[in-house]
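Complex shown without one protein chain; remaining protein chains in place.
Take a look at subunit A:
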Amino acid sequence: MFLQRKIVELRLSTTLMSLLGSAAINQDRHIGLQQLEAVAAATHMFLGPSKRYKMVEDETSGEAVLVCSCYRLLEQLELSGSVAQLLRETTRAHWGTLRSGTASLLFLAGVWSRVALECLHQGISIRHIMSSMSKGLEVCLEACKLSAVNVESVVCKADLQKQRLRGKSQCGRDCMNAVNGLLWELSLNTGVRELAQDSAKTITSVPRLCFLKDQSPLKHNLKLKHSRHFNSNHITDDGKIHTRFDIAHLAEAVHHGCETTMGLVIKASRIQCRYSRENQCSKTLDIDKLATCLLPGLSEEHSSVLHGYVVLLSAEQTLLVKRLQERTLNISLVHGDLSEKHRHVGFNKPKNVTYISDCSDLTGISREDEWMDEALGILLNLKVDIVLVSGGVTEQLKDHCFHHHILIIEHVRVSILNDFATATGSLPVSYITQLSKRCIGSGVFVNTLREYRTEGTEWTVASVATDDTALVTALIASCVHAKLQSMEDQFWSCAYRVHHALKDGKLLPGAGTTELICIHRLQNHRNVSQQEERGNEPDAVRPAALYEQVILRLMAEGWMDYVSTLMMNSGHVKSKTQAWTCIAQHLKQWENRVPWNNEIQETLLKMENYSEMTQRGGESEEEGMLDRERIKIGVYDNMTVKFEVWRRALDLVFLILQTDTEIVTGINNREGQYRDFVIL
């Protein structure tokens, strides 16, 4: 029922687009912004941790695809207008580099289009809209940069907290006292239950504590040797504690509701750590050395992470793998197809060539057979056991190799070839004739891991690995074939979130807190500019300042919409009005407490407290967590990703806002379907 409603909604927005798109040259109606808003509105349900699947149906073929992210949705929809195309390009570029945050990107693009439209409606010129909105974003970015917390402090806090919850060691309480700001966790735990009934009451009951101290390096000379979690710590001469950096804590802070998937990422990091030669390996997650392998037909609990490159092999290959399992193998890497016909990229086959011959060729040996014999000869001569090929391989050669116990794996990604090249010292070649002793790598193991049967075919999961590589493959299994893509995307999102957190070294308070800070700052800024205005400013600046007020207010409303949608999607509130009241109440409380000129840290402190409140909004599925004696770390977002999302969304809105003409090239007007166009 739910899904159906969604489809209808989507259809509406797409037809809207095609109808409007034909009115090409149109200056004043800003259709582009309306289109952007319409598309964004269709994807509101993708915001937040509890995403719902959408089904995109192709009416002509009757095929349907299950999607769970804005990127995949836009990929599936046939949107032809220039706005949709820009939107798709933006999400594609964003997804390509950062792998998460497309839902926020689309949401904000939609919200800010609405802000821009509203401003245009009020007669504010594009110039002022752009300068004020950029200023609004600057204000938000500044505020958020100040509220970012160190990854170390998040992980460390979790580590200490773990102590307390376990209650096994005496020093747990000591650390609690030692590190200010952990106390509020205690009071919060008691406050949580009340939260559902009256969230406003809880915030007043949370004591004012200086959380920010948590961010500075810990300088308490504690002896935490009793704890098994601290036994790897050491206290250096300068008196700083070096707690063990556990990636699991970090992963938990950014899992955003994907606990199981994040579990895979943690495992991947652990395996990489084991095989990595670097010292600081506990902080490692090498995104370049991750691969995925999809297992359709197995239930989701079979998802796991394995060292090496994992592939699905057919039943007959399994026998071969079992034979090869006992020893170390020689490997060769082929870039391109493995066939007689294959030529390297850039080689143009001559077209008009005829072969003439004086006598008829009676041997009956085709060039293909000749090539095959040669290829096999080379492989056998060099004692190659396994060949990784980035392209395809002719069936015949595969058969021959199989009989001679050479394992051939096709369609291997080039980055994997590259990894094996570095790890084994093997040189990738384009033609099999290029193979020489120097090109062969060694020290490779194969392993069969599991066999399973689906749709009448026997499959074996096998891994190819060497000790020198930190390459790790995540096996993603699902009984529902259509879900696999989304699950793979989710894995990459999780992995990239951890990766970005490690790269940035900073995290932003998540679950809407950052956005609340933005609302607060925007409102705050408004008051400041009002105060300034009473002073003697030059007259020319005054109208601009007036517009700025309007626009900052609208932007703040946009964020409100964001947070309330987030709260609603996660099931914390039933309606948007309820969410708005909730947000407004908290904002009001901050205002009462904090005088406007107060230091930013003061404000932030309150926000931190609030972050714990909204977390429960963002993470409803985690409610049972405390019962399971799990540690509550808090929800955090990636800083770069978030900032990049904001900038890209605003870029997109500005690009469309400033556009007055759409020029369609290469049209054929014979059918007269472009009557509304001006043909130049």
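Assume a residue touches a chain if its C-beta (ideal position, glycine included) is under 8 Å from a C-beta of that chain, and two chains touch if they have at least 3 such contacts; residues count from 1.
Here is the rule we go by: contacts and distances are computed from a predicted model.
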item: Among "McKusick-Kaufman/Bardet-Biedl syndromes putative chaperonin isoform X1", "RabGAP/TBC", "tRNA-dihydrouridine synthase" or "Large ribosomal subunit protein bL19m", UniProt-listed name of the chain not shown; value: "McKusick-Kaufman/Bardet-Biedl syndromes putative chaperonin isoform X1"
item: Which of A:388, A:417, A:475 or A:498 contacts the chain that the document leaves out; value: A:417
item: Residue, one of A:299, A:314 or A:434, that touches the chain absent here; value: A:434
item: Identified contact with the non-displayed chain, of A:62, A:96 or A:456; value: A:96
item: In subunit A, positions touching the absent partner; value: 25, 27, 78-80, 82-83, 85-86, 89-90, 93, 96-97, 125-128, 134, 335, 343-358, 361, 414-415, 417-418, 421-422, 427-431, 433-434, 438-439, 538-540, 542-544, 546, 644, 647-648, 651-652, 654-655, 658-667, 678-680
